[in-house]
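Okay, handing you the structure first.
Heads up, this is only part of the complex; the chains shown haven't been moved.
Note that the chains are named A, B and C in the order they appear, and that numbering of residues resets to 1 at the start of each chain.
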Amino acid sequence: MSESKEENRLDAFRKQRAEMNEKILDLDHLGIKRFFNLDTNTYKDGALPMQTKELLGLVASTVLRCNDCIDYHLEQCAESGFSKDEIIDALNVALVVGGSIVIPHLRHAVATLELLEKENTLKSN
Amino acid sequence: MSESKEENRLDAFRKQRAEMNEKILDLDHLGIKRFFNLDTNTYKDGALPMQTKELLGLVASTVLRCNDCIDYHLEQCAESGFSKDEIIDALNVALVVGGSIVIPHLRHAVATLELLEKENTLKSN
Amino acid sequence: MSESKEENRLDAFRKQRAEMNEKILDLDHLGIKRFFNLDTNTYKDGALPMQTKELLGLVASTVLRCNDCIDYHLEQCAESGFSKDEIIDALNVALVVGGSIVIPHLRHAVATLELLEKENTLKSN
């Protein structure tokens, strides 16, 4: 894929995610709204700090093999201050637990990390 | 289940796990031996400390719904110094990511935590 | 397994489920308590009646291959008035969607249905 197209990929995801989440909340289903609220609160500081929980979310998303979830948590992990090396070390745990079936998602994650580096969302090691 | 039977459950798992792992290594299959070695090294200090990686292993095991893996990582998390509240907060991330299908494994995990408390493997909060 | 032991199986599950759920709520983790509350409310009458949603919960539990979840929803389905034939027809959908890997859970479900019939929880067709 060409570079500019790759950059579009992450922005397109953010836009589509925001638009569709809004449409979902507009459905006005009480259970769904509560679930979204619960999901947001899950990653706030608690017994564990927010940062650690974002890393847990990343690994859970990777072993369950969901690219959209991986992209979301990668961005949160980068913004919360994890270095590239720390994120890669977390992805390695997911690879070993989840096996080679995880590799296509590792490729996706590493491509996303590159985009986050270009944006300066991900700090250099 | 009676209390003594429950205490046997964790000890029985440790014994069966150790015995079977030894038998697996005795099969002398190079690929399997390398995988086991890789698995052990995954949780050693690296860009992330061992402790964080054990917590990642716990959450990965919980969303993938494997009780034996949950018990193993719970013990490692407790031994590495995580408090009960921190472990519960990590399990909550797994619950929200993985959904209500995770609840039976949360019940299992909470029962194991009780056993680890009785043994003093898990520190009080 | 002997008949009396099988009858114990369902009662033991109900008891263990109730006890452990109470212990989980006693952990006093706000996120977990909210999730349990949300889960309970999911199956109440809404745009769809409670009964239909219990059947949806049964099929979701079966394709995700969780015996405890299957047992719980089988009981709810039986109590809400579904006949054995209707429940079996729902399990067939799960079998076809989920494949032969579901068969051991179908065996479990059919054994549970027998126990529910003996208790008169499941109405005759």
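Here, contacts are C-beta pairs under 8 Å (C-beta built on N, C-alpha and C of every residue); 3 or more make two chains touch, one makes a residue touch a chain.
Bear in mind the structure is a predicted one, so any value in this text is a computation, not a measurement.
Asker: Given the 3 placed subunits, let me have the overall number of copies in this structure's complex.
Answerer: For the whole complex in this structure, the answer is 6 copies.
What we mean here is this: only the chains that are shown with their structure count from here on.
Asker: Using mean CA coordinates as chain centres, what's the chain A-chain B distance in Å?
Answerer: Distance between chain centres: 24 Å.
Asker: Roughly how many whole angstrom separate the Cα centroids of chain B and chain C?
Answerer: It comes to 27 Å between the two C-alpha centres.
Asker: Identify all positions of chain B at which a residue touches two or more other chains, and write them in rising order.
Answerer: Chain B, residues with two or more chain partners: 88-89, 92, 96.
Asker: What residues of chain A sit close enough to touch chain C in their complex?
Answerer: The contact residues of chain A facing chain C are 31, 34-35, 38, 41-42, 46.
Asker: In the complex, go through chain C and note every residue touching chain B.
Answerer: 12, 16-17, 20-21, 23-24, 27, 29, 31-32, 35, 39, 60-61, 64, 66, 68-69
Asker: Taking the complex as given, what residues does chain B use to touch chain A?
Answerer: Spelled out, the residues of chain B in touch with chain A are 38-39, 42-43, 46-48, 52-53, 55-57, 59-61, 63-64, 69, 83, 85-86, 88-90, 92-94, 96-98.
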